[in-house]
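Here's a slice of the assembly, chains where they normally sit.
By written order: A, B and C. Residues from 1 in each chain.
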Amino acid sequence: MKRIGMLTSGGDCQALNAAMRGVAKSLFNAKEDVEIYGFLNGYQGLIHGKFRLLTYADFSGILTKGGTFLGSSRTPFKTIQDIEADGIDKVAAMKQTYYKLQLDCLVILGGNGTHKTANLLREQGLNIVTLPKTIDNDLWGTDMTFGFQSAVNIATEAIDCIHTTAASHGRVFIVEVMGHKVGFLTLNAGMAGGADIILIPEIPYDIDSIVKKIQERHERGSAFTILAVAEGAISKEDAALSKKEYKKKMEKYKYPSVSYEIAEKIRKKSGLDVRVTVPGHTQRGGSPCPYDRVFASRLGSEAGKLILKGEYGFMVGYKNREMVKVPLEEVAGKLKTVDPKSSIVKEAKMLGISFGD
Amino acid sequence: MKRIGMLTSGGDCQALNAAMRGVAKSLFNAKEDVEIYGFLNGYQGLIHGKFRLLTYADFSGILTKGGTFLGSSRTPFKTIQDIEADGIDKVAAMKQTYYKLQLDCLVILGGNGTHKTANLLREQGLNIVTLPKTIDNDLWGTDMTFGFQSAVNIATEAIDCIHTTAASHGRVFIVEVMGHKVGFLTLNAGMAGGADIILIPEIPYDIDSIVKKIQERHERGSAFTILAVAEGAISKEDAALSKKEYKKKMEKYKYPSVSYEIAEKIRKKSGLDVRVTVPGHTQRGGSPCPYDRVFASRLGSEAGKLILKGEYGFMVGYKNREMVKVPLEEVAGKLKTVDPKSSIVKEAKMLGISFGD
Amino acid sequence: MKRIGMLTSGGDCQALNAAMRGVAKSLFNAKEDVEIYGFLNGYQGLIHGKFRLLTYADFSGILTKGGTFLGSSRTPFKTIQDIEADGIDKVAAMKQTYYKLQLDCLVILGGNGTHKTANLLREQGLNIVTLPKTIDNDLWGTDMTFGFQSAVNIATEAIDCIHTTAASHGRVFIVEVMGHKVGFLTLNAGMAGGADIILIPEIPYDIDSIVKKIQERHERGSAFTILAVAEGAISKEDAALSKKEYKKKMEKYKYPSVSYEIAEKIRKKSGLDVRVTVPGHTQRGGSPCPYDRVFASRLGSEAGKLILKGEYGFMVGYKNREMVKVPLEEVAGKLKTVDPKSSIVKEAKMLGISFGD
């Protein structure tokens, strides 16, 4: 008999339900008896002891559903100080719930912040298995995360739609794609949508280089230009600032987001009509794409296997086309980013895409 | 032998190409010889004599393509003064092109602004047939315009995506839908997406009524609320201002759009986490939906019929499930809006949807 | 206090859940107390007394879901003899359940067969309100049925996909669209997908006319041709047969469906490579399109209004852009079909589409 806790934490994304279904089905189909407790709204449910005993029926029909049926919330603490905020020791509270329910293992689905907390709980002696959830694909230790490909699809659809209107009006269009620190999503959606310029946090841009590219296109007869811009795109000047200087500069920042800043600069330097579109949270929502459904199901199934074997302390990942278990201490606190010298960036440049560098 | 000019004017939308294909195919398939001249970038092409003689091949394979292969531009004049701006008499220039090409008729695809100009050209003695293009469905004289249903689909998809993320995080979400003066698009996308609150220009809102609705939902256990808000949504106080007072107030307006204003107000009054999503120009783009393809093709075909019969001065419209010809002077300058007492609004209210009134 | 029964009958389609949600929400939001009993699997649930008392939660989150959460089954009897088949008097059994539950009204969602039975129950003294459900749009008394537009979308997507492969290989492709007796679905999907030939039951075809059209296209340089063929497409010879002769002929029919017969004939007469694609039941499935979601919600809401007023014996329909109540005796047993002389057929012909006539 195994008693399993399960929670989803951080920003939601597609295929969270598919992944949980994968864990549950692989456990329920095993010979051993299994009880699965679902904690509501992420770590909050664990802290405050809010949970539900889940049955087979809870996991039926959820493969194709977006969001998470358990609810989610942001990570409960970013700093050690946070741990005791709100008058309770959150780590102690989580441990208490875990032991009270006599759990054998806690399955945690989340991204970077979530994994820091998961690793902290592991250090505290809890048995943890995690699954890599994020539309950013920025988790260390795995080639892919679920949610990413679905988000690429939605961001690409937005660029596709903008393409026809941009072409009809001869305009410059910026589509702002999610990703504050990491550009995988923007890079892939930009390439898939046929963006002419792609700006990502890993490759600081030079506004003059961007304007030059746009003008070259106009001279060649292409009356429109599309930019795929990550939320965290940064100029060379800003990238050169110290963290403190940058923070100070940002205090006076007047734009709703970086795309509006870039739009204004292009407008001023080129005189062209520039429009901004921000698909925003739609990128996290809707039904997961088939790729994510299969991938999340597989990850879930592998998590089930680890639990049945009693192997804890791992994130299930995917490396070189094989399912792998990655020690949580190797994952926590690390970020996977786009290498400006990687093959895909070089290929994009060969296709004529500018990164504004 | 007929010589036809064709142009698309105003903001682009889906099925412009389908409509032009409809006109062209019905003419090319007729017994009479027909030449079709396509003017580039809307009235600009007519003013400056920029055109192309179009062949059958130009209309092949464009049924499913978004945008307009002729390009578009905003209406050349909003006031009489505009007519002679830029040192040329634009009306005279348009007439000159028309007569120089010895056109029998000009087919114009556009929305409200476009129809004003089209009617002015008619008054100047040109033969005009128009087609009702707009995602807003706000043209007088027709029950439906092409582009509308495709835009409803895209706006609804955005709400669908937001639904899963809103539900997962227990948030209030505002999806801003296109429509500065008219709410058909927001009303339909809101109902299709299952929005809880729909705000449209025709029904001024009371912020307290909105907050109350949200709080009632939370009390009943619905942890999230979705608002579909038209770009032109307006509060009761603002609606009560004179045009002058309102204009003055707007000069100091600090929000990127009305949704951000409403979001801030809800946040302040309820303490809840409110997010805004703006699908923006994506609503005009992408492949037209089957409804719009059929509808635009039919309108185009009827336009062809009028031209072959030599019946000019009409917009082809759709009334009570019949194709009709509407005199241009009846269309120009009028707006079709959502009647707050109409059947669909009452039905929406019966479903529990609040209009904030 | 009102006690309502509800059931869905006949082939399922999109927006059944949306329609039921519309009925339920409008009733639950009314001042009066309402109990809604859902019968499982269509009339079978009514006959055998299988039902569930439904709550607000049952109707939450189902707006976008395909199928019917109550389940469905084919109409229980086609002939009077059927009524007492299986050893029970089915009509008596249905009445018994109705009176046992002390129902005020039965809400029935279905198509043609369903409406015959609904009217029979009305004649037996039961209070009935119905909603027009069918992908065929062949119900008398309403301009539109829900499910139709969603099915058009899926059939059109199939034609869209076939378009690229047909063009790449220079092939003749037949896409078989649902519709045994009525061609609205094929006509609309065919026009939306840019089919070159459309065959519907209402317009018998001449195989030579079809082959001629294909050959003309090939001579003009169009290396491929796409036919949208209704399941019930019929040749002129077969249409001229008496019912008895036709039935006899069909006994020896060797093709899986009419498309394969037409394919073989074209192959023999033209020597061309002809392929058949049958999207089949996919046309009934998946999430309803926004149009159907709005339309079904509105119909449901109007049904709620009738029930609250105690007006029974009607189908809620849509005529000339108004919601109407149509007496059941006017609906039952009648079929709405494509008029070969209607405006849309003429327009399609002007676009160059052949109906094989």
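Everything below uses one rule, namely that a residue touches a chain if its C-beta (ideal position, glycine included) is under 8 Å from a C-beta of that chain, and two chains touch if they have at least 3 such contacts.
Bear in mind that the values here come from a model prediction, so they are computed numbers and not experimental data.
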### Size of the entire homomeric complex in copies, 3 being in place
4
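Keep in mind that, in the parts below, only the chains that are shown with their structure count from here on.
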### Message
Which category does the touching pattern between chains fall into here: line, ring, star, complete, or other?
### Response
line
### Task
Please indicate the chain closest to the centre of the assembly, with centres calculated from CA atoms only.
B
### Task
Compute the distance, rounded to whole Å, between the mean C-alpha positions of chain A and chain B.
35
### Query
When the centre of a chain is set as the mean of its C-alpha atoms, what distance in Å lies between chain A and chain C?
42
### Query
If you average the CA atoms of chain B and of chain C, how far apart do the two points sit, in angstrom?
31
## Note on the structure
Residues of chain A that touch at least two other chains are none
### Task
Under the touch definition given earlier, write down the residues of chain A that touch chain B in their complex.
8, 11-12, 14, 16, 41, 65-68, 71-73, 154, 157-158, 160-165, 167-170, 173, 223, 256, 275-286
### Message
Applying the document's contact rule, which stretches of chain B touch chain C when the two form their complex?
### Response
22, 25-26, 29-30, 63-64, 143, 149, 152-153, 156, 160, 188-189, 191-194, 289-291, 293-294, 297-298, 301-302, 304-305, 320-323, 343-344, 347-348, 350-352
